[in-house]
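For this view, one protein chain was removed and the others were kept in their places.
Chains: A and B, in written order; residue numbering restarts at 1 for each.
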Amino acid sequence: MLGVCYYPEHWPEAWWVEDARRMRELGIAYVRIGEFAWSRYERSRGQFQWDWLDTAMNTLGEAGLKVVLGTPTAAPPKWLMDEHPEIAPIDEQGRRRGFGSRRHYTFSSQVYREESARIVETLSRRYGEHPALVGWQTDNEFGCHDTVRSWGAEDLKAFRDWLRGAYQSADRLNQAWGSVFWSMEVGSFDEVSLPNCTVTEPNPAALLDYWRFQSQQVAAFNRMQVDIIRRYSPGRWITHNFMGFFNEFDHWLLGESLDFATWDSYPLGFLEGFPFAEAERGRWRTTSRPDIAPFHHDLYRGVGRGRFWVMEQQPGPVNWAPWNPAPAGGMVRLWAIEAHAHGAEVVSYFRWRQAPFAQEQMHAGLNLPSSHELSPGGREAAAAADDLMRLGDLPATVAAEVAIVYDYEAHWVAAILPHGADFRYPELVFRWYEAIRGLGIDVDFVPSGASLEGYRLVLAPSLPIVSASAEAAFAAAKGLVVFGPRSGSKTRHFSIPEELPPGSLQRLLRSRVIEVSSLRPGANIAIQGAISGNAERWRELVETSAEILAAFADNSPALVGNDNCFYLACWPDSRALRMLMELLCRKAGLSTIELPKGVRLRRRGDLTFAFNYAETSWPAPFGGEPLIGDASVAPRSFSVWRTSPAGRDR
Amino acid sequence: MLGVCYYPEHWPEAWWVEDARRMRELGIAYVRIGEFAWSRYERSRGQFQWDWLDTAMNTLGEAGLKVVLGTPTAAPPKWLMDEHPEIAPIDEQGRRRGFGSRRHYTFSSQVYREESARIVETLSRRYGEHPALVGWQTDNEFGCHDTVRSWGAEDLKAFRDWLRGAYQSADRLNQAWGSVFWSMEVGSFDEVSLPNCTVTEPNPAALLDYWRFQSQQVAAFNRMQVDIIRRYSPGRWITHNFMGFFNEFDHWLLGESLDFATWDSYPLGFLEGFPFAEAERGRWRTTSRPDIAPFHHDLYRGVGRGRFWVMEQQPGPVNWAPWNPAPAGGMVRLWAIEAHAHGAEVVSYFRWRQAPFAQEQMHAGLNLPSSHELSPGGREAAAAADDLMRLGDLPATVAAEVAIVYDYEAHWVAAILPHGADFRYPELVFRWYEAIRGLGIDVDFVPSGASLEGYRLVLAPSLPIVSASAEAAFAAAKGLVVFGPRSGSKTRHFSIPEELPPGSLQRLLRSRVIEVSSLRPGANIAIQGAISGNAERWRELVETSAEILAAFADNSPALVGNDNCFYLACWPDSRALRMLMELLCRKAGLSTIELPKGVRLRRRGDLTFAFNYAETSWPAPFGGEPLIGDASVAPRSFSVWRTSPAGRDR
Partner (left out) sequence: MLGVCYYPEHWPEAWWVEDARRMRELGIAYVRIGEFAWSRYERSRGQFQWDWLDTAMNTLGEAGLKVVLGTPTAAPPKWLMDEHPEIAPIDEQGRRRGFGSRRHYTFSSQVYREESARIVETLSRRYGEHPALVGWQTDNEFGCHDTVRSWGAEDLKAFRDWLRGAYQSADRLNQAWGSVFWSMEVGSFDEVSLPNCTVTEPNPAALLDYWRFQSQQVAAFNRMQVDIIRRYSPGRWITHNFMGFFNEFDHWLLGESLDFATWDSYPLGFLEGFPFAEAERGRWRTTSRPDIAPFHHDLYRGVGRGRFWVMEQQPGPVNWAPWNPAPAGGMVRLWAIEAHAHGAEVVSYFRWRQAPFAQEQMHAGLNLPSSHELSPGGREAAAAADDLMRLGDLPATVAAEVAIVYDYEAHWVAAILPHGADFRYPELVFRWYEAIRGLGIDVDFVPSGASLEGYRLVLAPSLPIVSASAEAAFAAAKGLVVFGPRSGSKTRHFSIPEELPPGSLQRLLRSRVIEVSSLRPGANIAIQGAISGNAERWRELVETSAEILAAFADNSPALVGNDNCFYLACWPDSRALRMLMELLCRKAGLSTIELPKGVRLRRRGDLTFAFNYAETSWPAPFGGEPLIGDASVAPRSFSVWRTSPAGRDR
């Protein structure tokens, strides 16, 4: 199904009926509105103007469109900021971040919590049971523009309260943080200071707690809105639109209060933002790298407990990357079908019409600015709508046979103490994901601690902090489990476990890490054995009583195995990584297919999709005539076959 | 004619007579003094010490030198800053920029306006009719060190006033800026905040207005000084010394109040500051790139309405570039003659003698530090004086047959929303200038909106905002007019025109831009047709009913033409650019000559100058014996011929 983001407040009221009619004509079923409209319905405190929004909701509903309403808290109006300047976030350098764009609030502002509750209650009371309304989006892209963390007086106050709750006494805090180091001990919680603007790096345990605290503040802010909406809007679902390659709060935690997850998919913009090599960026500049969108579809399907939407889908050039090319012909259509293949229920374009003004005026829409004429991307969206019509009702998405453990704290630990400048957790996971997807395998993401039942293979590319529940889940797993470097290397309080890494995983892995080396670019170390290739960026010195499956050039273990558990003691290069995945799939009894770099497969029920990002056709090795597309998958296109169902029940 | 910048306050009074005598001996006619001397004649409020300046003026005048006196407002003294700390500018991060160098004031400080008026009045009353005095320089290098824009309380107050004048009501402001986007609306002008320190980028319309406002503040500050000086110094001219590659205020606007323009020419320093490739910087490291100084001579001749000086000319190594080599032998002499070829009335060296102390102690002068001995550059200046003597009275400079439209707002628009990280307006114009100068053509610069009468070819490399007067001038032009990418792409209020780009130029160009792509390095797109080569950095998707002269590889139009108007829908590489200039010159009936990279020509009346920046001689294809130099122009040298007059009357 298709949807679209629409801003009636940006256009003459006279256009709304025609816009709604043309949306339906295009095949659009859902419209998201209202998430930046606060100043339009509350021009000054308590002076509400609802008539325009009433009209907009009615107009859309009468056209047969289902409305998703956004709460407006991502952009508090100026009169409110002038009333309460303390709402503004403070950056890590101590500077106030002012009004004039969006997200100018700290989650720790008590007054902003109250104001947000007030406006969400007002809005949900008024529209909660509107017949056109089917669901809600809370706020917009929590954390965008580095806004999870603020570093001001409001934040310090809330942090001290949080620490009091977590530790009860200053002595326990000092003990947990190792504050004896460098005389950092505090005599009471009132002596705690923010871990910014320190002379050199702050205590990593303090910083990790601060990041955890801010992550929980986001979740609490969201839950506050959810609780209000549920009260006044019965029968409607609630979601939030997450971002890509964004890890500053725990999405698993926030997702718990939502009915399902949505995310905002900008495949070309993300290509520029992720640490790919320049040559990789150049190669995929107008298509995106084939695993970027799928990675997130799979991740947010997990966060949404099996259900997700794309709430914002790139329809043409965006405005915010260093370079913003138009997508290659065919890609806007491909991306929409690809999302559905990964289980999306709706793909909603951002936005109906390009805004001719303000910050995002160079961001394409389905229609040209100020016009009723489809843009190049709009024409592709229409083609995608036809494709979806031909496919009819899509089968249910079932659980995959392979799971990747994705852990936000793992990212935080590596970001706080990387030890090597290029040890980046999100990149590591992405590389593992690419490697196994290149073998034609479908993948689920799961949080650390979740049940691993039913998975034939579980990948944990790096999991520094292993909770008791996670340890239990790994121990209970019947499939293979493989851990990457730094797993089990830290306690919950960011210290090295007494028994040395991998900490409590030693029981499963029968191995102990006694030294680690980060490796500067070029400082590779050869690996030989069941897998071969090189370690780059990171290697460990392991003592083990498990089987040594592969070793480094100096004979110390690189890959060790024990029953169904494996440990990889390095950051592998692409060759070693591919061989590792092949080895694991063989052991797990998963059948693989070696795909070219530009081609990826995905099953949904009894449908098999093949997506070709490359410039040459891919002759698919499947029998039978595709439902859509050719047996030899055309460049920048896709084909769909009906096959026997893959995967398994959830 | 030659001049020099002199600081009597830096040297023992006993040296002044000898200095003046030696200046005359060297062939110097003009001396600029006094622009940083405030603390020397007003040591504390109202305590004036004029005797030294009286003596200096008299000494110079008695030697036959003509004095240019600078107003001292570029460096307010410490006692004044301590009295009024609010004079200091605030940087974009909100930090106060303190005393201890120069330009430590914001143009929006009302008290500094008053203090400046007071000192300028005092100075011009005292010396306005001094017999040695021939003219004035206001302040010094307005805007140097990022001082056009300040971001403090004084600025906000003045900006609100400016907006009140420009928009009358908050509703009109909201409408013009598209403030409805992200709930950025204000209820009154008192709610307007500065467009800095926002969470993400500010509204581009707000930022453009802020930049315009600050540009106008500079012009108003200058005009305040001019008005006072005119009152007390009848018969003397007034100028200001502009900088190179500097675009933060509108020079056309400021120039309106001056009698003519001057600029400060540091050919080697500018090479390091402009975004040339490293190989280009290396190649021209001791000569400067051949079009850098000429570009500015032509630009400031335009700003001066046909008249300009070089107020500061590099005489040797400077102190402020990342690397500061000595100019290759011959270049100091060449630069002086080159300036005259482009119409300079005076070339004034900075400075008479190298200062042994303070910030600029590593900046060469015509004399060695603390000595009466010519530096290597001083000896070349003497040679240039001989050259000028041999040439005698120079003929008048006449208007060229080709004009380039140079527009400061065009730079601001691209700088505020570049869309591609390397879309730089000044570089684009410079590349176009280089291309046509490489064909031996003389060029004028004109502001957008100026009459284009008499020009056979007008180049507008990019002109996003097209005023009504500009549109009329283009429509009235009888020569060819060619527009580059992004022309007509914005309204005055920084939004996309309703009819789509190129906005009101659609009537002339019969074309419409429906999508743009910025291209990362390496992402070139081939062009074929009347010109060939590649688009790089930027390309547009154009629909047209005009003739398609060249197309991109995907067959969409790259160069379209219609009557005498043309549109180039990309950033061209050097090959495409050269072919474009050749094509245009052919169509315009201009005869061209293909020059090597190091050689440039310039006519002044019946004189033809050839300048050779390269290491090998250039056999000039002209008949006749040169007045100066050889028929085969020597390396790092020049030749001058008397020919039939080129160009046309202004």
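Just so we're on the same page, a contact is a pair of C-beta atoms (placed from the backbone, for glycine too) under 8 Å apart; a residue touches a chain by one contact, two chains touch by 3 or more.
Everything numeric in this text was worked out from a predicted model, so none of it was measured.
K.L.:
Looking at B:285, B:493, B:507 or B:642, which makes contact with the chain not pictured?
P.N.:
Touching the chain that is not displayed is residue B:285.
K.L.:
From the list B:3, B:61 or B:89, pick the residue that touches the absent chain.
P.N.:
Going through B:3, B:61 or B:89 one by one, B:89 is the residue touching the chain not shown.
K.L.:
If I consider the whole complex, including the chain that's not displayed, which of A:202, A:322, A:395 or A:529 touches that chain?
P.N.:
Missing-chain contact among the listed residues: A:202.
K.L.:
Among the options A:390, A:419, A:478 or A:586, which residue touches the chain absent from this view?
P.N.:
A:419
K.L.:
Going by the contact rule already stated, which one of A:183, A:555 or A:644 would touch the omitted chain in the full complex?
P.N.:
A:183
K.L.:
State which residues belonging to chain A touch the missing partner chain.
P.N.:
The list for chain A reads 93-94, 177-187, 191, 193-206, 417, 419-421, 493-498, 500, 514-523, 541.
K.L.:
Contacts of chain B with the missing chain: which residues?
P.N.:
Its contact residues with the unshown chain are 9-10, 36-40, 43-44, 72, 75-79, 82, 89, 95-104, 144-145, 147, 272, 281-282, 285, 316-317, 319, 322-326, 354-362, 364, 368-371, 375-376.
Operating definition for what follows: only the chains that are shown with their structure count from here on.
K.L.:
CA centre of chain A versus CA centre of chain B: separation in Å?
P.N.:
Averaging C-alpha atoms per chain gives centres 48 Å apart.
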